[in-house]
Each structure stands twice: as structure tokens, then as C-alpha cells.
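Note that one protein chain is taken out, while the other chains of the complex remain in position.
Let's look at chain A:
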Amino acid sequence: MLAAGTESLLRQAREVGAVELGRFCARISALLQAEDWGPDTLDALRRLFLIVAATKYSRRLEPTCVALLQTTLCSPRCPERLQLLCAAVLREMAPSNSLSLSCDHAQSSRQLGLVASVLLAQGDPQQVRTVGQCVVKVLESRQSEGPSLTHLLPVVSKVASLAPDALPEEQTKALSKRLGDWLRYASVQQGAAHASGGFFSTPRARQPGPVTEMDGSVATDFFTVLSTGQRFTEDQRLNVQAFSMLRAWLLQGGPERLGATDADDRSELEGSTVSVLSAASTASHLLPPAEWLREKALEYCQRLLEQSGRRALRKADSDLQKACLVEAVLVLDVLCRQDPSFLYRALPSLRALRTRLCGDPACARVLLPVAQFFLHHGEAAAVDADAVCQHLFTRIPSEHFHSPMLGFEFVQFCRDHLLLFGSNLDLLRTSFPNLFKFLAWSSPALTSEFVALLPALVDAGTAVEMLHLLLDLPSLTAALELQLRSLQAASERPLWDASVRAPGCLEALRDPQAQGLFQHLLRAKASGTVERLTPLHQLLQPLASCARVLQCAQAVPTLLRAFFAAVTQVSPPPRASVPTAEGQPELRGQSAAHSSRGRAPVPPECGCEQPPGQHTQRGPAHGCLWPGTQAVSPSQFADGALASQLALLLLERSDSLFPVEGYEADVHRVLSSQFPGLCRLHPPLVVERAKELLEFVGSLGGPRSTGHMLTSVVWAIGEYLSVSWDRRCTAEQINRFFEALEALLFEVTQSRPSATLPKCPPQVITVLMTTLTKLASRSQDLIPRVSLLLSKMRTLAQSPAVGPVHGEDDLGAVRTRATELLNLLKMPSVAQFVLTPSMEVSQPRYHRDCNTALPLALDMVSRLLEREAGLLPG
């Protein structure tokens, strides 16, 4: 309906050729020249606008036509709608070089507003400056209040936002003074009806009544945006505009700019004690303009706080009350930051507001600016922000997770105030299960927000629990769906996906056994414990096809990457700016060691970043000796114990994920790429977790169809199961791993290809062969065994009909690898050197300096391989 007509109109407009457009412009020029303000002109200008706007390429209009559009824009007689169209066409052409418009051409302030809109659209900083100066001059020259000013104030506001220094200082001061006046002294009588002179109108104009409050009662004090009436006077309109631009104006004025100019004007009366005591009336007319404005702004905001408590008669007004509350609190925050002496006057009303809001679920969004206020000023006012933060983090997300706007504001609030949270940072960090509810519900809009927030959110105490919850995020979405279904009346327009029926789920929710798990999943704070949620996965299965759950599942890989980036970075930049979490409550047993042991951990990352000469103090010999008790310094929380815990978690969780379509494969891809990273961070974990790794490797047949996890685990074993990484590594241990992997290789290669069993990816086979060779090079008794195995593999790979691997490329890869490894094993000492390089190899010096052994060795090995490659069959 809409689409068909729209498409064809747009196409027509785009297809208008230059000749046709020229003729059309000539017609418009004739109409404008003749000052024909009739329907023909209106229609023609509308079409012209469409022709210009419909294409992203510039349209060349006849110069006479452009000139006439500008003349018409400033003509005193032309009706408004035509002028709006002229301005719109000129703006659509912007930026344009053919413009000769200037502010001086405007005949009235309304026209000046239109001209300004065209000029500001040009994007030229000089133009912005000129417009600003011109408009401020007009504002200044007309002392009388009138309709003129309402058209110009928004221009000033726009100019100030585009180029803060565009407005001359004197005029800025004068305008600040007048803004203060408009805020505080607008008339409290309603506007008079226009003398329409209609047939039934009484000759005597009715006396307009006083303005009223939102609840209908007569206004008790001065006019604000929350005062209402049948009609509004011009000064009341200015009042509305002044308040609307107030916060930005105060911020642009800023303490440094206004403060500097104030210094000259500051009367001797002023001092913090005086302004604390001075009520509204005390000599305030003597104040310099910026202080005058702040004074009036304070009174205005306090009045708004009072007015917003009244019960509005109209729905739209009660929404406005909330918006005004937010703005008033934000303005008060700015005022108190610019002049701390305001604090004592603002504080009582804000305390009262906090109490009022905490009990009103409809005002959740207003709580954020209130919390911001207390975070900014709590210290100065000797009131801490704990209470409001506590309420915010524990109650709001669990009650309002389904509001996308609140979710966004909440996360933005957290991001903006990381530096201010202080002792509340721990509260924020332990509240991540609650915060994740927003994420689980509105993942498309919030994923990037959380990626930015995660580095600040994660710490050593909560990392394990957070990773579990991230992996469980789709189940959390499903649980929240279920929770909403159980709470909300079905008659309302449902927030959940009503197309997916889940009849059994709601009953399951009441099942006492499942209830505990639900409560754990929907917890508000980090519990320090981990529950196996597998029984819930079955219960929630019907909801796994919900679009919301799918969307969340698609967001998880990105979040996991952000999580690991934050955990494995030694000191991520965002955390570096956050106050270190000293004295935070210890959440789990392992952190008990934090305080008692002061030894800093050895940073086990790649040696290239270390300056030469320092590498001796790190390396395998210095790894931790007692698993799980290694000391941690607070800023480097991804220590050995944690890395080891996380690695184990990856193994455990790889086969217990909520069964959402495509979820497991996506998660495996991320987890498998992170596993080697964790091992690199803490190589001894392979020795420490030998039992679990052996179990993992031994339990083939799980859902590791893609082989991603298996590949990276096997690779890590080959890389880090070595005495050079951990002295506790014994030959017996190497033998045990060798046997397990040998059995695994046998299993994957001997199984017959079948439809039910997934094909084994060639990467798994090659990594298994390589790892076995690596192990053999470290325990040389194994070399004959592995040589036999490798030649068997080579033979196997030459007969394509058997074995689980298909495809000539795959077979070729297996064959090549087997041959290479066999050749390498012919010289055991070279094999050991290549397959288990010493720590020094990662030093740049080792590669640059021809006298070191590595280039020589590489040269020899490559020659050896080349010679053998020539003997390769096929």
C-alpha cells in the first residue's frame, strides 16, 4: 500500500533528467517571480524538494531559480509553508557553493530562524560563527519580549552546540541574565485568547485565569514547564525554551569559562557561607549573570521537584513529569559541580526524592540521574551513594529487564561512572548476574555496550562464575521469558514471544527441584557457587526456538571473546583507570591466599615483550609449585590458578550447553581458540590438570563433532607437557598421555565411515600425530612406537577407500604430515630441538643473530626435509 506508491514516486523523482529539471526550474522561477503564492507554486515546490532530496547525488538547479528561492525565503508577504519549502530545498542542496543568503536579508525573526537553518546546514564553521553573532545581536537589540525571541533562542542553542566559542562573551553573559529572568519571572496568568472577532465572541475579552498545576489546582508559585493553562503567553513560551536549553547552556558556559569572567563581576557579598544562607531573595539581583542564572536554575529545579510529585490529570503530563525530574536532577548536578555551595540547598530535596523514587517502580529511570548525583557529590555532602546504588543494582534489573530503554540507560550509566563508583565498584561487579538480564533480553542493542563494560566488570573473584553465566546466557533468556509469562496477565499485549507455546514449562517452574535452579539462574548477585543447569536445559527446551533466545545465543561468541580478552590481558587499559579493588570481599576460597602471600605471580606470556636479560627470572622453573595456592596481585587477576580453573571450565562446559540451534558449534569455536591462550598464560596447568585432560581425551564420543575443542586440547598437551614448562612433569606422565592419545588416534582412524558417526576432521588426525611425536621426542623410548604408528598412518592415507577421512586433499594432508614427522624422528636430537624448542627461541635475538644455533638448525632441518620431500611418493 505504502510501498508501491512510494517506490514509483521515488523512481520518478530520480529519473528526472537535466533538461526536464531545467524546464521545471524555469516554471518555478516564473511562479516565484510573479509572487504567485497559490496552490500551483505549493505543488511545484513540493515536487522540487522531492527531486532534490530523493537522490544522494547533487542536483544542479538553475541559478535564477536558486536566487528566487532565496528571495522568496526572505519575502515579507510569502506564506509560511512556501517559505518552509524554499528553506527545505536550499537545505537539501547543502553544502552548496551557489548560496548567497545572509542573515541580513531576513525581514523578521521567523525568517531569520529559517535563514539560519539553511546556513547552519552548510557545515562551515565560519558560517556558524556569523549566524551566532547575528542572532545574538538581534536578541540583544530587542529588549521587548515577543514572538521574535522564541524563533531565535533555539538557533542560539544550536550554534552553541556546534561551536561553543562562537558567541561573543559579552552577549553570552547578557543572555545568561535574561535566561535567568525568563526562568523565574514568567507571568503566572494564562495567555489571553486572540481577538478573533468571530460572530459569537463577546465584545469584552474574558479575563484569563491564573495558570494551574498538573493536578488542576491553581499554581502556588512561579511558572514552569509543568504549569498549564488554556493559552500561553510569550514569556511563558520563552520560559519553556529557556528550561529546555538550560543544561546544555550551563555546561557550555562551564565553570572555567563563566567562572573566569565572573571573577571581575563578583561582588564582595559573595562567599560560600553567604550563598549557603542566602535565600532566593537576598541581593540576588546583584549577582553576576552566570551566578544569577545558576541561582534561578536552582530555584526552578526545586520547584519542578515539588511539582512532579503532584498527580497529573493527563497521561502525557505524567510522562513529562518524569522527564522533568530527570532534567531537574541533571541540572542540579551540573549546578553543584560548578558551585559546590549549592549542595547544601539541593541536598534535602534530593534526599527526599531518593526516598520517594525507591518506593515507586514507575520511576525507575529517574533513579539513574539521582544515583549519578550522589556519586558525584556524596563525598562532599557526607552522604554516600551506597543506598541508592544498592537499590539500583539489586532491584532495578530484575524488575525492569524487559525495558530496552532502561537497559540501555542503565549500562550507559555503569560505563560513565566506573571511576566514581569507589566502594560501590564491588557492588557493581558482584551484581553482574542482574546486569546480564538486560543483556539476555535485549542482546542486539546491548552487546556492544557490554563488550565495552566487561573489562571493568570482571575480576578474579567473579571470573569463573561470570564465564558460566555467559555460557548460560541463552538459558537465562529462556528463564526470563518464562518468568514474564508467569507474572504478567495474558490480556496485556505480551512482551514475550507468544507464538512459541511452552505448556509444560510453567508447571516446571513450580517444581520444587527445578525452582532452586531457576532461582540460581535468576539470582541478583554473584553467589560464589556454580550449579549444574543441565536439568533446566531439558525443562527450557521448548523455549530454545524463541527468536529472542536465538538472538542471545548469537551474541554469546562476541561476549566470550570480550571476556577472554579482559581476563587474559595482564593489565587491560580500561581497568587500569579503575581504582584497584583493594579490600573487596573475598568471594571464593582461592582468594583467601591473596592477602597472606605477597609474592607476585610470574607473568607467563610470550617472552618477546620482555626486555632481554629479564627472561631469566621467569619461565618454566618458576611456575607455581602448589596448584591453587599461587599468590595473586589484584591488578593481574588472570593468574595461574584462575587460568587453570577457566581451562577446566572450558572442558567441562563444552558438552553442557543449552541446545539452541548452532549455539554449540559457535561456542566451541571460541572456546577452542581460547584454550591455548589460557595454557600459554599458565603452562603448568597441563601438568596440574593432567587427570581432567586425560578424562577429556579419553571420553571421545561426546558431542565434539566439530573437533575444535579436541584439536586445541591435544595441541596444548603436545606443547606444554614438558619438563621445561613444569619440573613436576615425569616420564610416566608423558607415557600415560601418549597411551591415551595413541588409543584415541587409533579409535578415530579405525572406525568405519558411517552415516551416523560424524567424519573425523583431518586436523584432529594431524594434531594427534604431531602431539604423539612431540611426546616421543621428550621420552625417547617411545620413538619406535610412534614411528610405527606414523608409517601405519601414511599407509592408511594412501588407500582412500578405508578410514574415516575422505577427500584427496584431506588424505594428502595426513600423508604429508606423517612423512614429515617420520623424517624428523630419524634424528632424535633435532626432533627434540624442533618440537620442544627452548624458551630462548622466542627471543628476537635468537632469530636475528646468525651465530646462535637456531638459524643453523632451521637451515639443516629444511634441507633435510627437502631431500626427503623429493623421495615422497606422488
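Here is the rule we go by: contacts are C-beta pairs under 8 Å (C-beta built on N, C-alpha and C of every residue); 3 or more make two chains touch, one makes a residue touch a chain; residues count from 1.
As a convention for this text, contacts and distances are computed from a predicted model.
Student: Can you match the unshown chain of the complex to its UniProt protein name from these: "Adaptor related protein complex 5 subunit sigma 1", "glutathione transferase", "MMS19 nucleotide excision repair protein" or "Exostosin-2"?
Tutor: Its UniProt record gives the name "Adaptor related protein complex 5 subunit sigma 1".
Student: Among A:R46, A:R395, A:R523 or A:R785, which residue is in touch with the absent chain?
Tutor: That would be A:R46, which touches the missing chain.
Student: Check the options A:Q33, A:T220, A:S448 or A:T534 and report the residue that touches the missing chain.
Tutor: Answer from the full complex: A:S448 touches the omitted chain.
Student: Which candidate, A:Q230, A:T529, A:T730 or A:S791, sits in contact with the chain we can't see?
Tutor: If we include the chain that is not displayed, A:Q230 is the one touching it.
Student: Taking the full complex into account, find the residue in A:S29, A:S176, A:Q241 or A:T773 that is in contact with the omitted chain.
Tutor: Of the candidates A:S29, A:S176, A:Q241 or A:T773, A:Q241 is in touch with the missing chain.
Student: Among A:E15, A:E80 or A:E379, which one is in touch with the chain left out?
Tutor: A:E80
Student: Given the full complex, what residues of chain A touch the hidden partner chain?
Tutor: 1-3, 5-7, 9-10, 13, 42-43, 45-47, 49-50, 53-54, 56-58, 80-82, 84-85, 87-88, 91, 93-97, 113-114, 116-117, 120-125, 128, 151, 153-155, 157-159, 161-163, 214, 225-232, 240-241, 243-245, 248, 314, 316-317, 319-320, 322-324, 326-327, 330, 365-366, 404-405, 408-409, 412, 442, 444-445, 448-449, 493-500, 546-548, 551
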